[in-house]
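Complex shown without one protein chain; remaining protein chains in place.
Should a chain be cited, it is by its letter among A and B, assigned in written order, with residues numbered from 1 in that chain.
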Amino acid sequence: MLDILIYGAVISAVYALLAVGFTLIFGVARILNLAHGAFYALGAYCVYTLTANLHVPLVVAAIIAVLLVALFGIAMERVLVRPLRRLPPLAVLMMTLAVGLMVEQILLLIFGSEARNVPSLVESSFNFGGVLLSGQRLLAFFCSVAILGGLWLFMQHTRLGAAILAVSQDPEGARYMGIPSDRIFSIVMGLSAAIAAAAGVLVAPFQSVIPGMGLLPLVKAFAIVIVGGLGSIPGSIVGALLLGYTETIVAFKASIEWSQIVSVAAVLIVLIIRPAGFFGKRAAF
Amino acid sequence: MLKRIAPVLAGSALIASAFAVPARAEDKPILLGINTALQLQVGRDTLDGVRMAVEEINAKGGVLGRKLEVVTADEGESPKEGVAAVNKLTGDNNVNVLIGGYDSGVTLAELPHISRAQTIFLGTGSASPSIQQKVKDDYANYKYLFRVNPINSAKQAASLMDFIKGKLKGELGYTKISILGENAKWVQDMVPYLKKNATEAGLEVPLAEFFDPQTADFSPIFAKVKDSGSQYLLIILSHAASDVFVKQWYDAKVPVAIGGIDVKSQDADFFKRVGGKAISEVTTNFVLRKPITEKSIPWWDAFVKKYNRAPVYSAAGAYDAVYIYADAVSRAKTTDAEPVIKELEKTDYVSPRGRVKFDALHEVQDGPGNVNVIYVQWQNDGERAVVWPKEVASGKMIDPPWMMKN
Partner (left out) sequence: MLAWGSLSKTDVIAAIAVIALLAVAPLVGSRYIVGIMTVALCYAIWATSWDFMSGLTGRENFGHALFIGTGAYTAGFLNVSFGLSPCWGFPAAAIVAVLFSLVIGIPTLRLRGPYFALAMLSGAVVMQKLSIIFSETTGGQDGLNGLSPMLRSQVSAYYFTLAALVVTVIVLKFIALSPWGTILRAIRGDEATCQAAGINVNFYKISALMISAAFAGFGGALYANYQLQVGPDLFDVALSINIIIMVYVGGMGSIYGAVGGALLLIGLTEGLRSFSEYRLWVYTLILILILFFIPNGVIAPAWVRLREWIKGRGALFTRRASA
């Protein structure tokens, strides 16, 4: 029981991180960013390159990686996405998909297909009443919660946060009020990329750092966000808990082989019962 | 419009270029078609093993006065690409022999196409017994298939049973082991066999599970294995994320030792890749810098010198495949498939891995003196020791560092 509780929480925290970034850019700019997995992968690979090749200390490398990926996200939005905004949303979706594929190919060409090693920040392991937990995983949990908490504070208590909320509710109206919507879109994309990269950095020590590592997190983030309701941050967190705990419970009670399939089936069932997700207001397009 | 004609134009151009090859058969090089997963380490080593053998043979004058030439096609890990690769090599490049293979599913998909092309295939990577079974079920159509490497998965299972009974139970006195495998077909076939035989041998097997290769988190499995009181976790991994598995195992300091078949762990740099966290993991292997035959160490050293890295199992198999084919062609005095097949069946070749002979299913034989499975453990500083079978053991098996009794 305790093990399910703890492991479920740890998994859900990272899922929440991934999902929130994804839903943020959708909620504000109506962009379904299929390059989100690429941001995650880039975060991990940046940290790898900085530590393995440039011998930068881990914490510094982590921060630099997040910043670099944020810049990449902003660049992608400016150069490839913004010009397509007048077209049907599918155009932007396809472009982000292509960017994601491109990033994977470039990573494959530069780093090869074999997994890379990113060292853990915390090497010790912990024992909570018989539940074995590695230090890095615990760190990932706390950092995820901290980042999410920081994001909430930012959105609620800063002017920029208020501007972002305004744009997400009504881009036109916000523009009339003098809020530069376009600039906000870029900033939010950068933020979304940064959060995804942070997730990649946190889990890189204990996940496979391979060029294709972003695909599954993207699909999961997509699923969580839809189930939680597109554009709803609390919805994403609830969705992340649903997915994380379903996987953990099934892995423990039944077999680890069934955990993936049951969580996907759970997503399907939620959608059938609640067509707009838990907290979604109306369908997206 | 142009875009729609492009494939046809390309096809015409390729056909035209085929006519540019000189007509005299005696001068034509012997073409070796290499179909493998070129983007993976296993695939790269297959190609490098082939190239090394080809260079050596060409330096000595080639085969029947003809040089050997290498053509490649990437089969990826997808049956669709595999079939396309095989068709390209046989239909377009008209190779004399196919050498390669890695993923059993891809190879199985390619078989009818290989048969249709009536081209010999020397397998150097796929382990499924179903592949060579076709030689027995339909000799006329599938006599072209030979497996040079590795020992097929059914025999690997038998060898694993031997390890369980001899080492785990016999020497270490374990009574409870758990089994975990990725859900590839050959593993799904192997695990019930292992569980049944282990139980019959007097061991308790509280857990025997499969996992989806997309599993990112093994914590539940480690927790369940630990809670079951198992003393050893037998693992069977090939495509799945071995790196992640051992790192998570090490980080959580799971009080259960691990070992079994872990293909990625056969890489010489695996230990470094996981930051040393593979210590005490045991895995099967077919090549190591140990004197299995008089060719073993010279070959290993030559490979390292040429390519600046240590070889994995596919390199050895590919190297052997080229020599075995070359010998068969020399004896048959032609590259026509039928006579070469007859000669291949009579192969008795001393390779760096052991003595290679084929059985009635064109499988490389195991047994004393032949090619065998050895069990290798990662020890301190990335040193590797052979811990089983007893006859070739070079060191004692160690416990995971956090379990060592002081």
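The definition used in the following text is that contacts are C-beta pairs under 8 Å (C-beta built on N, C-alpha and C of every residue); 3 or more make two chains touch, one makes a residue touch a chain.
Not measured: the values here are computed from a predicted model.
Only one of the listed residues, A:A19, A:L32 or A:L148, touches the absent chain: A:L32. Summary of contacts with the chain left out: across B:R66, B:K88 or B:K167, the touching residue is B:K88. When the whole complex is considered, the residue among A:L5, A:L71 or A:I261 that touches the unshown chain is A:I261. Only one residue from A:I6, A:V99 or A:V209 touches the chain missing from this view: A:V99. Interface note for the absent chain: among B:N58, B:S78, B:S228 or B:Q365, the touching residue is B:S78. In the full complex, the hidden chain is touched by chain B at residues 1, 3-8, 10-12, 14-15, 18, 38-39, 74, 78-80, 83-84, 87-88, 90-92, 104-105, 108-109, 111-113, 116-117, 128, 130, 134, 183-186, 188, 210, 212. Counting over the whole complex, chain A has residues 32, 80, 83-84, 87-88, 90-91, 94-95, 97-99, 101-102, 105-106, 108-109, 215, 219, 222-223, 226, 230, 257-258, 260-261, 264-265, 267-268, 271-272, 275-277, 280, 283-285 touching the chain that is not drawn.
The rule is short, and it goes like this: only the chains that are shown with their structure count from here on.
Remark: chain A and chain B have CA centroids separated by 37 Å (rounded to whole angstrom). Those residues of chain B whose C-beta lies close enough to touch chain A in the complex are 39-41, 183, 209-212, 214-224, 226-227, 241, 243-244, 247-248, 251-254, 267, 272-275. Looking at the complex, you find that chain A touches chain B at residues 3, 7, 10-11, 108, 112-117, 119-120, 123, 125, 130-137, 205-208, 210, 216, 247-248, 251-252, 255-257, 259-261.
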